[in-house]
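Pasting a structure below so you can have a look.
Here the complex is missing a single protein chain, while all its other protein chains stay put.
Our next item is subunit A:
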């Protein structure tokens, strides 16, 4: 690897440097889009994890100190931002047979693989797909500056060298701050009848929530995530990569993931990691509980407000036990630990309650094995999962499609990361759509659940609608 570019620029934080380099990133994106058209995947991640630690006391078997055997799990992560552009991609697999998808992800790969799979009730409607690439342009942004590397998996050297020269010219251009990227003017809004606050909260939703509560009173389940997908006004239009990146630079969601071809598309602003593995140590970081701060940056009093909400704590407790159970399916007995439970993570103006559950993979367990054992993800289904999935299928009148599925990257060495597909726009068999949902428990109030729907929806949709 010889193509390396380093730009030192000290700033208060990696996020500030993301702003500082944003024009370069957009120019890069614009260039890549012209070169690779639909043969490119963006996978961005903000690794900084800021927020407030919950005081565990003697109330939970958990720790706020990373257990010693897991010291290395986050070692490749720090307070930086990683932007990965997988270029000259090709589809390795596109299938409605989920077993073929798992089988492929049980094997090792020669280059990182990008994978996407819908929620389980939609396996027969939407395809699971796996994409490989000929090379990768990886940007690493920290408070110190930017580091760009090209990883060649199977591309002609000459091409990479010439591309690198063009990349250099983008970063050497001092006057870029005045450069205006072309933007499509597009209105990706919800259909009008869904826009007004209370029309969305129609009788149907209240009835569905009440039905779910009936199941819970009878002991059939304790927590059910009920969702709905909504077709977008422009059924065939899918935003361009540069448009997506412009929106992401504004939203700065933990993950920013984009792919688009003739058949499928994904523009993902998800805050939630599903499973991550490094050196056979793994973690899952479920989110349950969202609160919108009245201040620009959430404060400790916002964190205290969410911890004081018993419904949120109970619901989150259920999800942590559920994810411990699911990790125990693929991890060595006794290795599963709860780390930083009920952490009030700052995500823009929102507080997201998040816990980490750590475990050591059993011998020879691969990404494919983990997905096969652990999907659908606990935080978007409920408990007990098997029964609750039957209830979800019965109560939800629209299939979820890609919404609440997962996507991620499998590295050549077997490490992986994955993201829950929420707060995203999808393109699939039914056109372009998005989804929203909320966890329903016996304590749920239809109106406040509905408000949570809206907070989540607004957290990304507005930014896509007006990117500039």
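Here is the rule we use: contacts are C-beta pairs under 8 Å (C-beta built on N, C-alpha and C of every residue); 3 or more make two chains touch, one makes a residue touch a chain; residues count from 1.
Going forward, contacts and distances are computed from a predicted model.
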item: Hidden subunit of the complex - UniProt protein name among "Carbon-monoxide dehydrogenase large subunit", "ABC transporter ATP-binding protein", "Glutamine amidotransferase domain-containing protein" or "Anti-sigma regulatory factor"; value: "Glutamine amidotransferase domain-containing protein"
item: Candidates A:315, A:372 or A:449 - the one touching the absent chain; value: A:315
item: Touching residue (missing chain; options A:20, A:60 or A:237); value: A:60
item: Candidates A:15, A:98, A:230 or A:329 - the one touching the absent chain; value: A:329
item: Selected residue (touches chain absent from view) among A:68, A:217, A:294 or A:397; value: A:217
item: Residues of subunit A (touch criterion as defined above) contacting the omitted chain; value: 58-62, 216-223, 310, 313-315, 317-318, 320-322, 324-326, 328-329, 333-334, 336, 338, 341, 378, 383-388, 441-443
